Structures are given as structure tokens and as C-alpha cells.
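Below is one structure, written out as C-alpha cells, with a few remarks after it.
Omission of a single protein chain aside, the complex is shown with its protein chains in their original locations.
Chain naming follows the written order as A, B and C, and within any one chain the residues start at number 1.
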């Protein structure tokens, strides 16, 4: 921001990997006067949300809606299904996997952490091998992030399901889909996930303050013998009250108002169109990065994330300084870096409610910021992104015409 | 609502005991576009809230802000300070005290419940006697609701503090101030409370989705040896991150936007004026009830609540049927009834952002609804309320003139 | 407002005779991002409004939508149909009739003003007599306010139509329905009105900034020979462009967004229910005034207004001082007084988006303000209003049950 200015014009380019920009229509639904959360009108609204959210997780089972952010839903997944001392298998995909592991420890579980270099997704084979060794079936849950928000690596949940089955292991499968849900295909039922953990503030286009547990029958069964203490997070009370469209304690009513609209909007666009839009933005972003001659943190294309792309800077360049400069000069925010690569990369979020023009604007700012920051790069990144997006539209137009 | 109408005109009279109507100014602050919750602008906003909320609890110690409703903050108070099997002294003031006790059990604590008839507040003498018997100081906490939301009875926290001190007992004092904070005087520090539990959706005039733990040094000390498992609720991570104006995980950013404005508005009105306004509405409501010839659930004036008044219906009249009729005919919502008095009373909330005209409108609807429902009562309730409010203004005007 | 307070809690009682409180749903529709006012989406929206507004005026003819307040629509009615020097017959019902007459003079017309005492509506017989004398048919228009906003007197347009016909006079009939439209029955076609002038900020529940001309074929015909200069107000350009859902110049797009919702809301409630609600509030208000022992400005019940009631204060009491006191002490605004009765009365608006509870709140504040101001009156006004409203509901309930 130039000197002597106390306001940034235009809309901030919020390219962090969530929370994402909230569409006006959702904001206006949140901005409605409160109604009795125990009355008939609210009950109708809540039922609509409780049914609707199932279509987003692709499940016919109940989905629990928490007034809490994703971290709370992580905790809920554990305390409802496991008991003190239970072994859980987790995979070190990055910072969020590491935080989730730390939570397991805090709650008295015994996490086993398959090590990773923070540049790929989870390897189903390693999971299978690890489980095969557990002949006594002491491992009670396998916990994986669908999309590691810290690195932009997406794991194949379908393949992990197969790996567990191949090992003949009865462990529950718990999946964090916080930064992938409603942005790329996710199939709770078909992939045999037992607890899917989701959040409001990414693909669902809501502000933060709401999170989810989609649960399988097997998880529900496990909850009956689970011995970790639970009260606020208890599925049981929730499931009972939800049947009437109510909650055991006051829910975040305005988030529920927003959720109803968010689900409508996703279906109005069409989930497959939503996924295609994210995939297009992700590929455009990667092409820009390659054209700049920079390196993508995710080192194996099979793990490329549709929602977040992390960009490594050349040695000697500080990613935090770059982020500060870009914010100051161009009013754009990126995600920060973590762990072994702290200060070495920045993350571009391309998820939520955006369109082609917006992403190209963000990439333009990035290309210029690289220039201002004196980071060695080639020009042409935006051009490469535009070429790709234009050709996608041409193909789509041809397909529609045929 | 008459037939053939699918819309209710005007503003709904939301007289439940919270959530309360949210002022437009707060709603518009919530209805603002998202910013980076790890960026400098958000840090400034969060610090402003973290400082400001202290002035509402009247404490110089830190206040933890949770993305969760009050129930979550109850849990946080327990898991941060206590260990499995700890004895806690609780008082049966009504439904919410009963729920909190159930939570203590769920979390592996051993609550001892001083029985009550749901028509008064907590008796400091009983607490003192109970504690005196605990010579070994095995009771680790005394837990009381400042205002029992289910019955409209307010307890004296200052007197309970004295009772604990008189017994020479080291137990922590935990107080639920959810339906009293920012509506009547509350003094975390002066009254020696160790954990004060507050919520956003009552006197703070925000939507639900945020709750608080105000903590004493003693509570903080207790947290170092507490053995209940904790992760999401952990004070420690919060206190560390809050110093920089950040949170260990994504907070409900829009609620933070609203909170900043809510604190401003309370101070613009003046906390003492806010309290006087609530007291005036409460007394006006009680005078109306007496004029109608009906009975107030709270049977001892020393416990009258400034925020909620529960009205007993004559025998043979179903309070749920009355609530449904009032909602249908006059677009007014009351709070429901619980426990031994289920279906025997309804609750009038008079808290949050209201004024004299609004309360008189609500009482007018109530008087008419009693008529429509055929509930035996005398007229003149609204007149009595008006007489009282008018005389309050006369006194205030005279006082200002002198 | 007490001392040391810089904010008034709760919702302001805006009981002026318009602008009225705008429902949240309309406000949120206005609070939507702009779209191309020449694009297909806007065209669809505009067509929906242009059709919908006809149902409010009860006409099948076009209605012109102006970006201007009612005064502009008055001017439009004149300049589109009349020529310099034309005689027009107007009736002195009060301040707004007087202003409209002054406008006629400013525009070079020759108004003839049937005198009135500002305490009744227009007398059809006087109009008939006046027209009968104009054998040469030099009078080109009869201009009447359906509801005189300054006094709360409603004239019978059906009776005036009959009077004109009885005189066999070809003058155009122009009616200001600004403070009656969408609050009481109005029938542009059936009553043979040639130009109906409406505004957004009263019964239509929108903010000010939009006004209307509903026009008859006869008025349209007259516009072809009219010689008053016109450009911005020209019907012709409007009618041409409106066919495609566009406007000759940029319209107030956000008001159009709000108008679409306002029309929906009126029909969701049902126009007859809207009218009954206004009639009920008006009668309740009059009963309160009578119980107070005060005088209603409108001295003949046949002219009672369903939207505005003016209250005369006893001699020696200044209505402006009363209004200031009520605003200061009770956060309620009334309409001011004009002309021969300036400072002698205040006006209570009971129109737009309100409900029974709101009106009773407003009357309660008024009764208390009379007390605080030391204006001689009896108590019991609110009680009388409540008795009436309760009995209306009883009757409605019985009728629905039969």
C-alpha cells in the first residue's frame, strides 16, 4: 500500500487456503434476524441443512454439524470412537497431519506416524504394510488428510480404503476433508470412510465457525464402546435431537442460515462443475509456476491438489518477506509455510467461490510481486495460465456443440 | 398467523431468553468480507477484542474466546482445571444446572448436587456447610450459575465467594454467567471467581457461536496439574497465540468482527445504563404479571432475575399450548419450561438489545394472548408496567435536573 | 436519552408517516452487488417489477417507475399531460395538497383550489359543482390526494370519479396515493383514475428514492398533445424502453432489486390481509386517543385514514416540544404539524411493515410521553387498543373456525 493511504481499494485477493471469500448471497443469509432455535421455522431450516449436507459428503448416513472449527471436528472423531491408549495409524503428510497427531497424543491415544517428506500424499502401500504387521488388530483407526492443507498434496482415499481392505484390517478410516470437500470429488459412502471431518470455511464458502463429522454405521457402533470422555462432542445427543431438527444446545443459527444457501448454490452450479472449476484453476496455477521456472512443492503429479498449490522459492529467498511484500504492494494474501520448509514456500489457495478472471488476477499479482521482490523467474506465467483456460473453454464449447 | 398468509409482517418478538435480537450494526459488522486470520489486520482486531472483553467480565486477567456455544465453555472450564474423579460441588437451581452436572459426570468428575426446588437461586449457607464438612479439601470446585436461564433466578456470587472463604475452603469457584453477562453487574476479579463462563448470544447481542472462559491466576495454576484430557479446549495454546492476536486454529472471524462492535456499543450506552435498562424491564414485567394475578416462578424477590422472568400458569393450563397460540396469533416466542414444572410455565426473556417500547409491545402481546387462550387473568398488566416505566423516567429526569 | 449515553438501545420507533421501517429481506435485496443495467439478468428483473407493480395499483396499464421521490412523480403527472395555462382543479385537504398546488403554479398551470379546513378529505359534491360550472371544459385535470399525509384524512376516489362523471366533465383524474398505496385498497382501473402517483417509502416498505405514475389510456392520449416541456419525466421514452425491460437512463438498480421483493412480500401476506392489518392498527390508535381524552384532527369518521392519525393537543401545549421530549425520552419519532394547526398536533404513522406488538409498543410510549410532558390526559389508551386488537383476533379465529 503506497504511503499516506489508509484504505486499500477494491477487493482483497484472499488467496490463503481458506477461509475463502464468502459469496454475497451467503453473507446476506447470515445477515438475517434471529429466530427461535427451538421453534418450528428453525426446525424446518435445520432439517433442510442436515439432509443437504449429506449430498455434499455423498453419504446417506447422518452428518453431525458442530459449532466449532475443523480442529473441534478432529477431536470429535477421536472421542466418539476410541478409548484411552488406542493405537492409531497416521501419515505425516505435513503440518496439519502433525497437528492432528499431536491431538491424538493429547487425548491419550498412541499415534504411529508413517514418516513423510511433506512433498507427497499418503502412500497406500505403506499403510497396507503397516496394518499387515498389526496381526492383533490393535490399531483402531487409520487417519489421513484427503488434502494436506499445508503442502497442497491430495491423497487417494479410494486407494487407501483398498489398502486397508487388502490388509484385512478392521481399523476405522478417518479422513480430514477440510480443504477438499465441495472442491473436488469426495465420496464418504462409496470409499468406505468411517468418519469424514469437514469444515465450513473452504469449499463450502461459509465463514469459519462450523465443522462436520460424517459417520458410518461402523463408526456409530464403535461409539457405543468408546471410553474417551465426551460431552460437547458427543454424537449421541446430537443424533437424537437432530431427528426433530434441533440441537442439544444452541447452534450457530446464522451459520445454519448460510449453510442452507451454500448447499443450494453448490447444486445450482452442479458439483461436477464445481470440481471442474477447481481443477482448471489448479492446472492453470501450476502452468504459471512452471512458466516462471519455479518449483511446485508437491513433487509427484499424482498428488497435485485441486485447491492449494505451494510454490518453492529459490534458495536464499525468504517466503515470509515475499508474502509481506505482496500484501503491501498488491493487496494479496497467500498461505504461510511450515515445518522443514518454513520460509521456503508460499501457498496459493484456489478454492471456494472464484472464477477464471479472479484466478488470473491473482496470478498476475503473483507474477508482478515476484518481479518487485527480485526473485529470479521468467515471465509468461499468466500467459500460460490464460492459454490453458482459453483452451479448456474451447474444448467445452466444442463438446457442448456436438 | 391468519389463514392464507405465508409471511408475518413486522419484526418477530423474540422473547426467548437468548439468542436475542442482534442490532443491525453488529449484523453489518459480521456481514463484512473475510480477511486473512493470520494477517496484520486481523491481529489488530483480535487484540482489540481480547482486551475489550476483559472490561465486560471486569477482569484484568486473560479471557479465552472459543468458537463454540456456552456448553463448550462449560466443558473447557472443567477439562482445563480438574482431573478424573475430582469432586465438584454444584447447586440444583434448575435445568441448566442439571445439564452442567450431567456434563461433569460424563467427563469423569464426581458432582455433588445440593438439591433445590427450581424456584430460587443458590443458598450460600448451604454451600458453606457443605464445604465445611469436606475437611480433606477433596472438593476441587464449586460450580454455580449466576443466572439460572431455565427459571429466572439470580444467585449472589459475591455471597457465595464469602461462603467459600468463610469455610476456609480452597475449591475453585466456577460461575456460569451466560444469561447474565452484559445485562447485570458481573465482577470476575472483585468476586474472586476462578472461571467465568460466558456466551455471545445474550447480553452481548451477538448471534450464537462464541463463548468465553475468564480465568483467575489460581485457575491457571490449577491447569498445570489438571489431568482431564484436552486439546481443542486447551487454555495453554490459546494464551500463547492470543499474545500476538492470533488463535491456534481458525477462529470464527466474523463473530470476532461482531464482538468488537458489541463491546463498543455496550460502552457507548454505558454498562451501568445497560444494567439499569435490564432491571427496569424486569421490574415492569413482574408488575405486569402480578397485575394479571399470575405467579412468578422465582418465589423469593432476592433471586429475581434481571434478564428472564418465568410465569406460572394456573393449574390445568398447558404452557406449551399457550406458547404455540401466542406464536401463531401474535408472532411472539417465549422460552419453554423444564423439569418438575414442565408445561406449567413460560419464560419471558428481557435481555439484549431492546428498549422500553419493545418490552411494552411484548407485554401487550402477552396480555392479549392470555385472553385469547382463555387463561384466567385480570387486565391491567401493561398499564402497571407503563406506570412503573414512566415513573422511572420521571425520577431519572428529576435526578438529571438536580 | 439519559445523560452520558451515546447510543440508543433497541429499534427506533419510527412512527413518522413514512419513510417506514424497511423489512430486513428488502434491505438485503438492496444490499446485493450491482449488475449490468443493460444486460439480460437486469432485463428479467425489471420486467418482473414492471408487471408486479401493476398488481399493486390494480391496473392492467403500464406503470412508470421513476428514480425520484413522490414530488417528482407529481411533476411527471403534470408535464406529461398538460399544457401551459391549463386550468386544474385541486382540493385543499392539507399541506401536501397545498404543495402540489404550488407546483402547478410553478409549472405554469392555473390551479383552482377548493378551500378546506385541513380536517376532512375531499368533498365529491364540491368537485361536481365546480366542474358543472366549467361548461367550456377548460379544466383539464382534477387532482386529489387519496390520503392527505399531513392530516390523516382519506378521500373516496370512487366517489370523486362518480362526481366527475355526474358532471359529465372530461377532465383527467389525478390521484396522489403516496401514503395510501399498498396500505389500503386502491383501484386505478376500476376507479377510472388517469394518473396515480405513488411512492416507494410508505406501504411498499422500501427506502425513499423511487416513485410511480400509473396511467390510463386517456392520460396517454393526452400526453400526445401536452405542451409542458419534459425530458427526464417523459413517459414516452420510458414506455418504449420498458418493453425490453430497460430504462432510457440508468435506473436506481438497487431499488428495483428491493421492489421485486417488496411486491412478493405484499402478495405473500395477501393484499387484503395487508389492508386489514393497517385498518386494525388505525382503529386501535383512534381508540387509544379517545381513551386519553384527546381529539383526532380528522373530524369526520368517513375520512379516517388507515395509515396516519393526527392527534390534537389541548390548547397551550406545543406539539413540537412534545415530539422532542418523546424522541429524547422514549426513542420514538412522530410526524410534524403544518399550516393552520402548526405546533398543535403530532402525527402517528401506522403504515408499512409493522405488527400488533409494534403498534402497541408505540402507543405505550405515546401514553407515557403524554405523562412525562404533563399533557392532560386519562390513562387507559393502550388498554383500549389492546381490547380492540384482542377482539379482532377472537373474531378472526371464530371466522376461521366456522
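Note that a residue touches a chain if its C-beta (ideal position, glycine included) is under 8 Å from a C-beta of that chain, and two chains touch if they have at least 3 such contacts.
All values reported here derive from a predicted model rather than from experimental measurement.
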For the chain that was dropped from the view, give me its touching partners among the shown chains. A, B, C
Tell me which of B:24, B:41 or B:189 is the one touching the absent chain. B:24
Hey, which of C:52, C:192, C:208 or C:371 is the one touching the hidden chain? C:208
Considering the whole complex, not just the chains shown, which residues of chain B touch the missing one? 24-25, 28, 31-33
For chain A, which residues lie in contact with the unshown chain of the complex? 2-11, 13, 265, 268-270, 273-274, 277, 329-332, 353-362, 364-365, 367-368, 371-372, 379-380, 382-383, 386, 389-390, 393-394, 396-397, 400
In the full complex, which residues of chain C touch the absent chain? 11-12, 14, 16, 18-22, 27-28, 30-31, 33-40, 67-72, 74-75, 84, 102-103, 106-108, 199, 201, 207-209, 228-232, 234, 248-255, 327, 333, 336
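FYI, only the chains that are shown with their structure count from here on.
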Is the contact between chain A and chain C built from the same residue numbers on each copy (over half shared) or from different ones (under half shared)? same
Between chain A and chain B, tell me the centre distance in angstrom, where each centre is the average of that chain's C-alpha atoms. 35
What whole-Å value do you get for the distance between chain B and chain C if each is reduced to the mean of its CA atoms? 44
Where chain C touches two or more other chains, by residue: none
